[in-house]
Every structure is written in structure tokens, then in C-alpha cells.
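One protein chain omitted, others in place.
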Amino acid sequence: MRSIIAAGQPSGRHLFKKQAVWPAGLVLLVLVIVMISPALAPQDPYRLIVSDRLQPPGAGHFLGTDHLGRDLFSRMIAGIRATIGTSLLILTFSMLIGVTIGLLSGYLGGLYDRVFKRIIDAFMTLPDYIFAIVLSGLLGPGLINLLFAVIAVKWVGYARLVRSVVLQEKEKDYVALAILGGVTPLRIVMKHMLPHTLGNVFVLAALDLGKIILMIASLSYIGLGPQPPAAEWGSMLNEGRVYFNTAPHLMLAPGLAIMITVLLANLLGDKLRDQFDVKTRKEA
Amino acid sequence: MLRSIGKRLLELLLFFLLLSFVSFCLLKIVPGDPVRSILRVDDVAVTSEQIEAMRTQLGLDKPLFVQYGLWLKQLVQFNLGDSYLTSRPVFSEFTEKLPYTLLLTAGSLVVMLLISIPLGILSALYRNRWIDQFSRIFSLIGSSVPSFWLGLVLIQFFAVRLQLLPPMGEGSWRHLILPSLTLGLAMSAIYVRLVRSSLIESAGQDFVTSAKARGIHPARVFLFHTFRHSLIPLITIFSESIGSLLGGTVVVEVLFAYPGLGKWIVDAIAARDYPIIQGYTLFMSVFIVSINILVEMSYRWINPEIALKGKIES
């Protein structure tokens, strides 16, 4: 029986493995940077030296200092963890929740599916940005609340995607064969459906990463993110804007950092999508 | 036809009821006490008697379901309650702020169309030439820049350095330029590429060759055949991104201290002004649903097949 299943199943898993090698490596690299970033900061990002305030970039401070005399470069480094780390965390949880609900909804079908579909549709109607703003505002400012608010709007996309892929796959012969062969439903979901959805999920995730970083930065900027003295790029921008005239580096550094990070994430997403599109077209 | 519209409206009604109930409950669960934040405005020592009196006055001492029932009862009379902070009806505050946000949205859309349509057309016509490369880079950078940062840079340049435009607030059409530019630029970054790829796809259609083979003027073929065909996917994507457009207005309104709905809701959240938050959520859903209905109607114009067969092709 196993061989029939293997023969009937399109090579979704193989496809996913092959093309995910270098993006996975890149994600790992980013994770390592996020982990070790605090150790890279040359100075304490929270130490105030008021006499040193608003120093331009130079010898003592590579990127200058902020309005409280803190070393900007060290704060930028600390911000990697707050901004990128939080985004990756949000992405991971959104994917976990969304994929689980999508698999359940698509595979169980019937009443469950109708309930899930309603919930998913309701979330899709609400504008995600506004929902996140209202939610994080109500939960109160802070990094953890921000995390909850963004996950609450981001899981829906994954649930919808996975549900539709599972509904399509369910109709295919290999699933019927597997059921006839007495393979347990859990096994069908984990071994056959999950691998099939993952390619799509990772493309969506890569394209989402940039959006999440921008969303966090925006929410932080309107004051809903981590509170001072936390070093997060969005809130650093908020603090720095008052001094744009005298110390433009306070705004340029975090702004450019956000831009470059999002740009890289978008490039990765495009690349992944192109690759995946080409592969799926070849398969068809 | 009428039956499907009726069914749709009934579904919408149910959806709004559910949504309002969920948001109502959510407001009660989350931490923070509106009574305290109202009384804190007066900036005097607050006694527990005062708090209780205020609670009774606002009806917050009643059970949740009773509160929700009262809110619904008011709603059918087009009354969304009064703001805790200003004591003014939520509805009249809303109608006061709405025009500002609509103006800003319209302004951004104008900027978006003015940039993305010509640039998209040019990059489709001169594929892989310098204008196409330019639009590719513009789009890549534009979709990576946080809109508020772009806004700050624009303020710094046009308002502070050149002193050409007011940096923030409202009052004249000149106040609208920078916020519209901020949002419009961010949006055109996405639409330039979409216009381009949609046009290239449409230009390869057989009916375009057929029209050319009939000797129709190329400009006419482009405008009435190719371009109109390319609008179909664009409108779909646009309707799906209304949500992020509205979200964008919130950030930009806060940035430019622009008195629209976005700033209104952010202030209301900070003050835990529940009636406003509740009303705003409702308005926004109604607004988005109406936009979607408008989009569906424009489909009927662009693709008469839908109007006649009553179905939407994916």
C-alpha cells in the first residue's frame, strides 16, 4: 500500500525540500544574528550620558548619540532583536496557528469547516492594520501586547491559504487510496497534506515578513509598541523626530535599517515565489 | 437577483451583529478602566464614591448583556452613544471627522493613480529599458520604506527646509499635499508593477491582435481594448487592499496631526473611550463592505459577462 501512495502522490515534499535550502540557511543566519546581537553592541545601549547628548556620528560614537546621550549604534544593534526578533516570533506563531486551523478546517470539513470559514471570512473583512491598532491599543502599549495584536491579524492569511490547498488536495486520488489502505487521518494530514501546503506557506511567510516589520514599526511609531527606554527601531524613530533638524542621524539610522531589512525580506520573498512558481508550472 | 441581494444583506446584518458583540465583549475584557481615565482628566484626587457614581452614570455597573442590549437599542435609532470624554454623540463626531479622512484617501488615490498608471504603462511599453528599471527600483524601495518615515522626510524637506508647505494640521488644500503624497507614494510602489504586469498580460491577448488586424488606431486599441482588460485584476487587488489603505491613513493622520478618523480612534484608544471605539469598528466595517459592493458594481461595467451571467470569474 505504501508504494501506491508514494507513486500517486505528486512530489510536493521533494519540491519543497530542494528549493528551501538556501532561504532556510538565510533564516538561520538571521536567527543567529538576532540571538547574538546584544553581544555585538560596543556599549551599553541604555547608559545615559547626558553631557554626551546629540553627538553627531564620529570617532567616539560610530553613529553618534541620541537625545539622552546613549550610543546610537549600540541601540541600533539592540533594536535588531526587538524589531526582527519580534517579527520572526510573530511570523512563527501566526504560521503555527494558521496552518493548524487551516489543516483542521480543510481536513475535517462539515460543520467545523463552516464555522472556521465564517471566522476566517470575518477576519478578512476587517482591515488588518486597523484591527491591530485597536487591539494593541486596548491591550495597552508594550512589546508583548503588540505581539499578540499582530498575531491576531496575521494568522488568518495562513489559515485561508492552507484550507484552500487542503480542500484541493483532498479531492486527489492519492488521499482516497490512502484512506482505502487504512492510513490514519492524522497520518494523512501530517505526511501528505502538510508537506504539500508548506511551499505555499513559506512563500507567503517570506512576503509577509516585510509587512510585519513595517507594521510593528508603524505601531511603535504611534506609541503602541515598546515603551522608552526600549531600543526598537520604530520607537527610536518616534523619539528622534523632534531632533530632526539638529541631529538627523537619529531618524536616518533606524529608518534606513527598517528599509534595508524590509527590502531584503521582499527580495527573498520574490525570489522564493518565482522559484516556486517555476517549479509548480513544471510539475503541471 | 433580488433574492441574492436579500440573502447577502441578511448575511451582512448577522455579520455586523456578531462583530459588534465580539468587539463589545473584547472591550470589557481588556485591561484598563474608562472611568479612571475620564476622572483623571480632571486631575484631582479621585475617591471611590466618585468612581462608583461615574460607573452608574455610564451604565457600566449593569451586566454585559444588558449593556449590549442597550447599545443595540440605541443603534437602531442611529444613536451610538456619547463619547466618555467630550460627552458629544459619537455619530456627530464621526460625521465631523469623516470628510477629512475621505479627502486624505481621495488625495492619496489621486497621487497613486498619477504615478502608477503612467509609470506602469511606460514600463510595460518599454520593457527592460531604463524606465522599466527605474520603476522596478522605485517599487522595491517604495514598498520597503515605512510610510511614516517617508512622511517625516517629506516634512523635513518641503516644510522645514524649503518652507513650501505646512508641516502639519489642516486648513487648506496645501495641508493635504504632504499626507497624500506620503500615502500615495507608498501605494504607487505596489501598483506600478501591477499595472505593468497586467498590461503586458493583456497586450498578449488574441483579441488585441484581432483589433490591430482590423486597422484600428493603436492608441484606440490600447485604451479601449488592452487597458480596459488589464483593469480587471487591478480592481480586484485594489479592493483587497482597502484595509491597508485605511490603516495607512491612521498612521499618516497621527504623523501629520491631521484631524481625521485615524487620529480620532488613536486618541480614543488612549483614553479608553469605548463608545467611540465601538462605533469606529462598526463604521469601518460598513465602509469596507460598501467599498466592496462598489467594486463589484464596477466589475459589471468592466466585464459585462459578470453582469449577464451573475458570476465572478477568478
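By letter and in written order, the chains are A and B; residue numbering begins at 1 in each of them.
Just so we're on the same page, a residue touches a chain if its C-beta (ideal position, glycine included) is under 8 Å from a C-beta of that chain, and two chains touch if they have at least 3 such contacts.
Note that in this section contacts and distances are computed from a predicted model.
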item	value
Chain not displayed: protein name in its UniProt record ("FMN-binding domain protein", "Glutaconate CoA-transferase subunit B", "Na+-transporting NADH:ubiquinone oxidoreductase subunit D" or "ABC transporter domain-containing protein")	"ABC transporter domain-containing protein"
Displayed chains contacting the withheld chain	B
Residue ranges of chain B at the interface with the undisplayed chain	205-218, 220, 224-225, 228-229, 302-305, 308
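In this section, only the chains that are shown with their structure count from here on.
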item	value
Whole-Å gap separating chain A and chain B, where each centre is the average of the chain's CA atoms	23
Chain B-facing residues of chain A, complex	122, 125-130, 132-135, 137-140, 210, 214, 217-218, 221-223, 234, 237, 241, 244-245, 248, 251, 255, 258-260, 262-263, 266-267
Interface residues, chain B side, partner chain A - complex	15, 18-19, 26-27, 30-32, 140-141, 143-149, 152-153, 156, 160, 242-244, 246-248, 250-251, 254-255, 265-266, 269-270, 272, 277, 280-281, 284-285, 288-289
